[in-house]
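Encoded as structure tokens, the structure appears first; notes follow it.
On to chain A.
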Amino acid sequence: MNVRLYLWQRMTAAAMVPLLIVHLAVIFYATRQDLTAADILSRTRGSVAWALFYGVFVAAAAIHASIGVRNILVEWTPMRHRTAEIASIGFAILLGVLGLRAIAAVVLP
Partner candidate 1 sequence: MTIERLRTDILILGSGGAGLFAALHAQRAGQDLDITLATKGLLGKCGCTRMVQGGYNVALNPGDSVERHFMDTIEGGKWLPNQELAWTLVSKAVERVRELENEIGCFFDRNPDGTLHGKAFAGQTFDRTVHKGDLTGIEIINRLMEQVWARPGVRKLEEHRALALIPSRDGTAIAGVLFVDIRKGTFRFVEARAVLLATGGGPTMYRYHTPSGDKSMDGIAMALRAGLPLRDMEMVQFHPTGLLAGPETRMTGTVLEEGLRGAGGHLLNGDMHRFMGDYDPKLERATRDVVSRGIYAEMKAGRTSPNGGVYIKMSHLGPKDVAKKFKGMVDRCRDCGFDLAGGLVEVVPTAHYFMGGLVCNADTSTAMPGLFVAGEDASGMHGANRLGGNGVANSTVFGGIAGDMMPAWLVRNPGHRTVNEEVLQAEVDRAQHPFRKKPGDLNTLREKLLDLMWEDVGVTRDEAGLDRALTGLENIEAELLSTGIPDGDKAFNLTWHDWLNLRSQCETSRVIALAAKQRRNSRGAHFRTDYPEPGDLATSCFTMVRQTADGLKITDEPVRFTHVKPGETLLGVKDAAE
Partner candidate 2 sequence: MTALLLNHRRNILWFAAMVHRLSGIGLAAFLPLHFLVLGMAIGNGENLEGFLRWTDAPLVKFAETGLVFLLLVHMLGGLRLLLVENFSWRDGQKLMALAATVMSALVAFAFLIRVF
């Protein structure tokens, strides 16, 4: 870890706090008994606000988690720093691509 990675990880963590609270609230709301896919999609389709909200969330999570994974790989596996770095960048890209694809799926009309 160095100051740059640290800063990114902690900034994204802080950023995710309000995002996550909103997200959890939505989940609570969405878990009413009679929820359907259509209900979800009707709210999200075409909404720039939700697109932004989840866009930021996905980016933050991808950065945050991949730095975290890097630390864990370094500390808990025999992996070398370089390898761990590559693995974690790979993980970040994976999360980013899957995440954006998911957002696209739920917001694009």
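The definition used in the following text is that contacts are C-beta pairs under 8 Å (C-beta built on N, C-alpha and C of every residue); 3 or more make two chains touch, one makes a residue touch a chain; residues count from 1.
Inclusion criterion for the candidates: all candidates are chains of the complex that A comes from, given by their letters.
Note that this is a predicted model, so its numbers are computed, not measured.
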item	value
In-complex contact partner of chain A, selected from candidates 1 or 2	2
In the complex, chain A residues that touch candidate 2	10, 13-14, 16-17, 20, 24, 27-28, 31, 35-38, 40-41, 58, 61, 65, 68-69, 72, 91, 94-95, 98-99, 101-106
